[in-house]
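Supplied in structure tokens, the structure appears directly below.
Every protein chain of the complex appears in place save one, which is left out.
Coming up: chain A.
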Amino acid sequence: MNVQGKFGPNYAATQQIDVYTDTREVLAHAKRNARLRGLQDWFVVDIDAHHVETVSWKEVVQYIEDPVIRDNAMRYQSERIGGPPYGLNGDLGLRYQSVGGRIPHQDDQREKVAETDVHRDVVLTRRAMDSLGVDNMVVFPTPMLFLGMHPQPEMEVWLGRAYNRWMADRILSGDDRIKTLVYLPFNTPQEAERAVEEFGDHKSVIGFCVTSTRTKPVHHNDYMRLYRMIEERGKPLAFHAGYHWQDPSLATVNRFLGMHCLGFVWCNMIHMTNWILNGIPERFPKLNTLWVESGLAWVPFLMQRLDDQFLMRQSEAPQLKRMPSEYMRDTCFYTTQPMETTHPKALENTFDMINAKTQLLFSSDWPHFDFDLPQMICDLPFIDEQAKRNILGLNAARLFNLDPTPRKNLFV
């Protein structure tokens, strides 16, 4: 047996990971595991990662269109202390995401960024992509996910457009590996249509996003023109889940664990139910939808519930020509995260029911506390290599018309 430490111990440079630790150090094991699995040569797309847009809120509010609100917001951001970022409603749960500081990267990323040629978020996103083993990363905001519950619908319009403009100007221009789904101010349908017109043709805009935490019915006639516009562009419409602890149905849940488990699924279960039973896939057969960040276990549950009830009450959903589960399987796409892996047989069944080989897209949700890794798809024992390649990137390439040439470098 050799003693390798003859000249003393070789301690790791980072003994405790905290909010100051470089993303590349936090994810060093992920990069090593991606290399070991040969992901350098695989095309990998992360459909759902995040940045914390409020870190740049001083910049974002400068893009507000209304000159009075813009001035108010800029003064607030410059002078006001003790309040949340201008215009954002946020949610109580945001305080608890890191489990009391146990998961530091969820609290903040205060790492050094020396690069000045691009925005800090571009640098952080590059670090994440090249550590996780990702070629294209779709970046979503974080506190803005709650804007659909703002009591002033015009605030969603002002801030949504400002964010879209800022994203195009400061982030998307910095690296074409970074993609976005345009934030739609969905509570104001005409403004959502305007967002489609204004940003829909940007080369790094690969689709459109409804933040699901809202109480507007997705089947209302007011939205049909919007869906037609999106369908004509050939880019998908995503429903990005979120929670909202003020939802009366969650009023008795006192643990963030429980609220997070339910809230992130509940919103998309409701929108999906309305989407299917009102025949939206029949009305817009070329409109692809993507259901983001609700995990997967809810899908077979809802398929079974809707199918059973539909056969007894077909007259209440007369537009349907197929079973609800068939629309959910054939016209909807799903992202993986947070993939429920503690019951492998159930997961295998889910993959089968949603036809994962063609309908499932990898997502990490980095840097949130329940982020997933590409290696999780590589390590699944019940799907073949082609299915793994599809889920990790080729399904996304097909859905979003992306060039499936790997661009990451796992060896730097």
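Rule of thumb we're sticking to: a residue touches a chain if its C-beta (ideal position, glycine included) is under 8 Å from a C-beta of that chain, and two chains touch if they have at least 3 such contacts; residues count from 1.
The working rule: contacts and distances are computed from a predicted model.
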- [ ] Pick from "STAS domain-containing protein", "Rieske (2Fe-2S) protein", "FAD-binding protein" or "RNA polymerase sigma factor, sigma-70 family" the UniProt protein name of the chain that isn't shown here.
- [x] "Rieske (2Fe-2S) protein"
- [ ] Just name the one of A:A28, A:A317 or A:L402 that touches the chain not displayed here.
- [x] A:A28
Task: Among A:H105, A:R161, A:R329 or A:K357, residue touching the chain not depicted - done: A:H105
TODO: Provide the residue numbers of chain A that touch the chain removed from this figure.
DONE: 1-6, 8-12, 14-17, 26, 28-29, 33, 99, 101-105, 369-371, 373, 375-376
